[in-house]
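One chain of protein is taken out of this complex; the other chains stay put.
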Amino acid sequence: MASMDRPFSRRRLLAGAAALAGGGTLLGCAPSASRSADELSYWHLMSGGDGIVMAGLVDAVNASNAGSGAGFKATQTVLAWGPPYYTKLAMASAGGRAPDVAVMHASRIAGYAPGGLLEPWDLDLLAEVGIHERDFPPLVWQKGQYDGKLYSIALDTHPFVLYYNTSHADKAGVTDALHSMNSPEGFTEVATKLQKVTGKHGLSYGYLGDGSQMWRLFYTLYRQQGAEMKLVPGQQAQVDEAAAVKALTFVRSLLNDTIATRSGDGGTATSEFLHGESGMFFGGVWELPVLKASKLPFDAMPIPALFGTQAAYADSHTFVLPRQSEVSAERRRHTYQLVAEILKRSVSWAGAGHIPAYQPVIKSSEYQALKPQSNYAGIPAYVNYDPDAWFGGAGSDFHRYFAENVQNVYLGSGDPAAGFDGFVKRLNVLLDRPQPV
Amino acid sequence: MSTAIDSPAATTPVVAEGKLKARRGETLTGWAFAAPFAVLFVLFLVVPAVYGLYLSFTGETLTGANSGVIGFANYAEAFQDPDLWRSLGNTIWFTVLSTVPLVVLSLAFALLVNLGLPGRWLWRLSFFMPYLLASTVVVLFWAWMYNPKIGLINGVLAEFGIAPVAWLQDPNVAMFSVVITTLWWTIGFNFLLYLAALQNIPEQQFEAAAIDGAGKWRQLFAIVIPQLAPTTALIVTLQLLASLKVFDQIYMLTNGGPAGSTRSIVQYIYESGFTGYRFGYSSAISYLFFAIIVLVSLAQYRLLNRRSGR
Partner (left out) sequence: MSTYTLSRATKQTHKPGENPWSVSRMVALLILAFLAATWLVPFAWAVLTSLKSEADAGASNLSLSPPDGFSFDAYRKVLSAGDIPAWAWNSLITSAAITFITVATSALAGYAFSRMDFRGRRWLYAAIIAAIIIPPQLLIVPLFRQMLAFDLVDTYWGIILPQAFAPAMVLILKRFFDQIPVELEDAARVDGANRLRVFWSIVLPLSRPILAAVAIFVFIGAWNNFLWPFIVTTDAQLMTLPVGLQTVKSAYGLQYAQNMASAILAALPLVAVFLFFQRQIIKGIATTGFGGQ
């Protein structure tokens, strides 16, 4: 009787296989399997004010296409800022099913380009859609280069700047001093005068639990001393410890609960400045829409050169081509058109505070009329990006390691030299490892 | 599959022809029945487990760089990695904080519901329903409850004049917030297991105890809790294993923050592998963590066996 089982079980196996194959066809019709060459997928990480402007840009490009018959439609997918976005993007590229175009911080290129996760831009095709190197600030264009190829095209530069309350400044009589101060002592003096006017704090700066925010101010002041930071895999980090200690000591001296609160986070700092409880505010240009939405009398300017050299931490939102396993020439062409169209309309992007990278926009009277945006439009000429490293960039571990070692210094309990040494040690461990990309 | 079916027959010792045939037939049928499962099991569990072990000895990355074998370097690095120890510490702390209330409170809930009070289905529904929710939904609910400015909890606290708490932003509080959410979400499962077990305690035992004059509380400690011992052992085991592999709610509520104070080991595995691209290192951590899970399971097994042998 046992032998009777055999034919039956074989038949059963066959039937099972057939059922699986049938189910397979159903399951095979995954929704995105058939995207036409006209439908571009576009990933970015902008939400809030930035997201609204970006959605408007994409809609505008789509609408003008529909009119002109150029015939492509971009669909945006928004993912959460920081590690979630960059992790998904890398995984999508590794899987070969990446979006047609994505936004990436310029500081992240060094972590993506070497691993083959990105495709370089074709300069000839760019020229065809009207995008040339001469249309970008040299430092900003340069940041998109890796190994002699262009991997990213900047949409903007978004530096760390100084906002101030104009009515408090008038009352304290520091309006001129704000623009002329050129030493740490000068800054402290202005801040102290403002503090007397507000009765609360002179300066708002939120950093608690936010490594990026700590890094932005530190790096601005560090670079203002002419100091550099170079991270070459296999070597020790090249840093200027004296400059770092000087910058950290200065930051700590500001966070004394009089000039600025010792332990402020981003939300507290913004709301303090918004309610007129401080005279100055260190923040990114991306804070501008929130400040503008209030009735606060304020202005913005680059952080003055307090240590001799003009410098400003900044990053750029850039467009990149994630690696796809199947590339259609037509989609690529549409992708180039999409990017060109967004760049040409980027004056509305300036509305979100950012400095457009595309110079024809900067030169337009429309942009020049934007205040306070045009006050800091000169920053791209001397901008300071994060040091290139595979583990660096916006929202990366690099900023986290900075926070882990330096937060105590900012809080007043840690020694500046020890904190910075700890950070450098952590960097050296990473530099010592083989580069994973 | 064909080799798996053919080879046993080839190695079968010489037996009577008829018996051999029966034996072969049974082997064939047996494997035919087990094959669909076995194929999936091998492909998606055995193969990745072995492949992961191999990866842990390589410098393999997401992009395919450094794929060479590097021996124990990943393991050596892991032992000196402060982030790893931190996330391991967080995981154990979470396990302790969550397991105790998830066992004790679920028993208390089950005992209360088992009193036979009216509205039994409603109590069951209230406590169990959260268990049916996806982690994402749970986190959406609770991130909203915990919102520092406009969340319900701080709003209610304000009514009582209590200052707002930064539930997810304060490194000293965030882990407790995660535990509260986990308690709300998963207690229903343990609760159901206890409830089912309570209904299986023979009634005669209570009657006998009542005749002996034992009060309700005495009955609870003398009869109910000892009777529930096997269930408790099961629940503790499941709970420990579940808590040790916590990921979803922490990743979504706090993303491991603030300042790494809630990052769990599974999140560290995810981050090392996918955010940091280091597949090899991530696999090594997975295996170290697996070793811990095996140790916990063995310790528990021995503990339970000694108990039951007593």
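Here the chain labels run A and B in written order, and each chain numbers its own residues starting at 1.
The rule is short, and it goes like this: a residue touches a chain if its C-beta (ideal position, glycine included) is under 8 Å from a C-beta of that chain, and two chains touch if they have at least 3 such contacts.
A quick note: this is a predicted structure, and the numbers were derived from the prediction, not measured.
J.: Please pick, from B:75, B:93, B:141 or B:176, the residue that touches the omitted chain in the full complex.
T.: Going through B:75, B:93, B:141 or B:176 one by one, B:141 is the residue touching the chain not shown.
J.: Which of A:94, A:285 or A:409 sits in contact with the chain that's absent?
T.: That would be A:94, which touches the missing chain.
J.: Residues of chain B in contact with the chain that isn't shown?
T.: 4, 8-9, 12, 26-31, 33-34, 36-38, 40-41, 43-49, 51-52, 55, 109, 112-118, 121-130, 132-137, 139-142, 144-145, 149-150, 152, 155-156, 159, 184, 189, 192-193, 195-196, 198-200, 203, 206, 216, 230, 234, 238, 241-242, 244-245, 247-248, 252, 266, 269-270, 273-274, 279, 282-283, 286-287, 289-290, 293-294, 297
J.: Please identify, in ascending order, the residues of chain A that touch the omitted chain?
T.: Those residues of chain A that touch the unshown chain are 1, 4-5, 8-9, 12, 23-24, 26-28, 30-32, 46-49, 51-52, 54-55, 76-80, 84, 88, 91-92, 94-95, 97-98.
Operating definition for what follows: only the chains that are shown with their structure count from here on.
J.: So in the complex, which bits of chain A are touching chain B?
T.: Chain A residues touching chain B: 2-3, 5-6, 9-10, 12-13, 16, 83-84, 86-87, 90-91, 94, 114-117, 209, 265, 267, 391, 397, 400, 403-404, 407, 433-437.
J.: Name, in rising order, each residue of chain B that touches chain A in their complex.
T.: Residues 21-22, 24-26, 28-29, 32-33, 35-36, 59, 61-66, 77, 148, 169, 171, 255, 257-260, 271, 274-278.
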